[in-house]
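Missing here is one protein chain; the remaining ones are kept as they sit in the complex.
Note that the chains take the letters A and B in the order they are written out, and that residue 1 is the start of every chain.
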Amino acid sequence: MANARTRIAGGTRTRFSAHLGRRLVRGCADQLIDSPATVVALLLAFGFCTMAVFAPWLAPHDTSDVGTLDLMQALRPPVWLEGGDWAYLLGTDDQGRDMLSGIIFGARTSLLVSGVAVLLATLLGTAVGLFCGWVGGRPDAVLMRIAEVQLSFPAILIVLLIDGLGRTAVSTDLHNVAAVPVLIIAIALSNWVQIARTVRGSSMAEKNKEYVQAARVLGIHPAAILLRHILPNIFAPVLVIATLGIAGAILTEATLSFLGVGVPPTQPSLGTLIRFGNNFLISGEWWMTVFPGLALVLLALSVNIVGDWLRDVLNPKLS
Amino acid sequence: MPLLDIQHLRIEFVQGRKRLVALDDVSLAIDPEEVLGVVGESGAGKSLTAMSVIGLLNPPATVTRGQITIDGRRSDNLTDRQLRRIRGKIVGAVFQESLTSLNPLYTIGRQLVQTICVHSDLTARAARGRAVDLLAEFGLSTPERQLDAYPHQLSGGMRQRVVIALAVCANPRLLIADEPTTALDVSTQAQILAVLRRLRREYRTAIMLITHDMGVIAEMADRVAVMYAGRIVEDAPVREVVAHPQHPYTAALIGAIPRLRRQVGRLTRIDGAMPPLSALPRGCAFHPRCPKAFARCREERPPMLSSGGGRAACWLFDGNG
Partner (left out) sequence: MLAFVAQRIAQTGLVMLTVAFVAFAMFHFIGDPINNMVSQDATAEQREQVRRHLGLDDPFPLQFAYFISNAVHGDFGVSYRLSLPVGALIAERLPATLELVFVAASIALLVGMPLGVYTGLYRRGVVSRLLLGLTLVGISLPTFLTGLILILIFSLWLGWLPSFGRGEVVDLGIWSTGFLTASGRRALVLPSITLALFQLALITRLVRAGMLEVLGSDYIRFARARGLPNRLVLFGHALKNTLVPVMTNVGLQIGALIAFAIITETVFQWPGMGLLFLQAIRFADIPVMAAYLMLTALLFGVINLAVDLLYGAIDPRVRGESSHHKGS
C-alpha cells in the first residue's frame, strides 16, 4: 500500500531570504498590535545606537576634554533638585564632568565593546561550527570537547582570567592602549561556544537533507554549498543568540569596568561611571550611581527584549 | 442513535484579533461498533476533528461553532473535569508517534497500572495483572517482563501496542486512532491493524481511524469521510467509495492506490498542493486542482449533496439527488 500523501504533496521550498523577511515583517506587525513593550524596547535600543554613533554631536559636553572641566561645577545635583543647573541636566561628578554626557559616551563604549566582541564571537563561532558540522570526525570531537569544557566555566570567570592574563602579558605602558582590545577579545572568546554549538547542530542537520546531498552529488563546491544553502538556514538562530549575547556582553563589560579591570578609567564607560559614583553613594550624591545604572539596565533590557522578540518571531530551535 | 455525532463543527485559530478558520461545517457521525475512516492530506483537519472530540485542542485552536454529542450527551461545552470522565472511559485515543506518546521516564508497567487505577477500583496488584493480560492479548511476548521496560527499550511495533493497550484499558466504546501505523514499517503496520480488528471483533469498540493512506481505509473501514482543506468533501460506505468515488478529489485519491494484480496504465496524480488555510480560494477549495471544475465551482462553495451511495460536496451532483 503506497501512501497517497507522497504523491499529492507538492511541497515548494520558499526562497529563504524572502521567507525570513516576510516572517520579520509579519512578526513586527503582530508585535505592534500585541506587545507595546517590544515596540518601546526596539525604539529604545535604536535610540541608544543612534546616541552612541552621534555621541560627539549629541553630548552637551565633551567629557574627554580636560580643559573644559570646571571644579566649580563639581557634584551638582540633577536640574530638578536645588542647586541644579540647566547646563547639567543629570548633574555632575566630583570633577565637574556632566553626567548626561558621560552616560552618552559611556553607552557608546559599552555598545562598541559588546558589539565588536559579539561580532568576533559570531564569526569565530560560525566558522568553527560550520567546520565541525561539515567535517565531523575527530576534529569535530576535539573542538566540541574544548567547547564543552569551556561551557562548564562561567563566562565572567573566563573573561576575568583572559583579561587578567592579558594585562599581565603586556607592559604597563601599553595597558591603557591594549585594555579595550584585550577586553573585546576576552568577551568574544567567552561567547563563541554557544554559537559554534548551534551552528554545528544546524549545519549537521542541513547537511543530511536531500537538497544538500543532491548539490554534493552534482559536484558543487562545498564552500558554495555552505554559503548558498547552509548559512542561510543557520542565520535565524545565530541572529537570536548574537542579540542576546550583546545584552550579556554589555553587562560583562560594565561589570569588569566596575571592578576596575575593564575599560581604563580614562575612557568613560557605564561601569566605570558607576564605580566612581559608588564612592559618593554614602555621602548622598546618588545621581552619580543611579543615572548610569539606569542607563545600563535600560540598555541591557531593551536588547534582551529585542532578542526575545526575535526568538519568538523567527522561532529557531534553540537548544 | 450514533455513538459520536458531530454537527457543523467549526474550529478557528484565534490569536489576538486574528482568526483563521481551520475547520468549517464538519458533520460526522459514528455508530456503535462502526469503523469510520477519515482520510485527507496533512493539514486537512483530520486531527483537529479528533482532538476536539476529547476536548484536547491546543490553545490557539478553538471550537467556535457546532456541537459534539457523545453517547447522547453534549460534550463540546463540558469543563475539563467533566471531560475527564469521557476520556479513556468512553473515548480512547491513540496518536501517531508511539515513542513520544509514552513518558520516557517511567516504565510501561507504571504507566499502565496508573491509568488502570484511575479508571477502576482495582488495587495496584490487580491492575498489574490486568496490564499483563492486556499486553498478552495484544500479542506482546513475555508481558510480565515488558512491564519493567522503559519505552525506549521497546521496538516501534511493541510501543504502539502498549499505547493502544493504554488507550483501551478502561474499555472505551470509541477509539480514535490518529495515524496509528504511519510511523511503522509495513509488516508491523499489518500487526497493528490486526490488533485494531481484534478490538472491534471482541470488544465491539467503534473506531475512528484517521489516516492519509487510502489502502488502510479500504482494508479496515465500514465508512469513509474524505476531508480537504478543513471540510468534508465525501462521506460514503467504503465499498462505494472504492468502487465509485463521487468527488473528483476522492477519485484522484483512489486512483493513486497502486494495485498488485490489476493492470492499470499509470497511477493518477493530483497536480498542485492543498492551499494553505490562510489562502483558500473562493468557491470550492478544490477547484484549482480539479479536472472537472466549471464556472460555478469558482464562485460558490458546494454543500454536501446526495450522490451514489453517500454524500459529496460537489456541484456535479446538484440536482441529481
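Rule of thumb we're sticking to: contacts are C-beta pairs under 8 Å (C-beta built on N, C-alpha and C of every residue); 3 or more make two chains touch, one makes a residue touch a chain.
What you see is a predicted model; the values in this text were computed from it and never measured.
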{"item": "Which of B:L56, B:A124 or B:A194 contacts the chain that the document leaves out", "value": "B:L56"}
{"item": "Residue of B:V118, B:A243 or B:A295 in touch with the missing chain, whole complex considered", "value": "B:V118"}
{"item": "Residue ranges of chain A at the interface with the undisplayed chain", "value": "37, 149, 151-154, 156-157, 160-161, 163-165, 167-169, 247, 251, 254-255, 258-261, 271, 274, 278, 281-282, 286, 289-290, 293, 296-297, 300-301, 304-305, 308"}
{"item": "For chain B, the residues touching the chain missing from this view", "value": "54, 56, 58, 80, 84-89, 92-93, 95, 97, 100-106, 114-115, 118-119, 141-142, 145-146, 148-150, 152-158, 161, 163, 166-167, 170, 188, 191"}
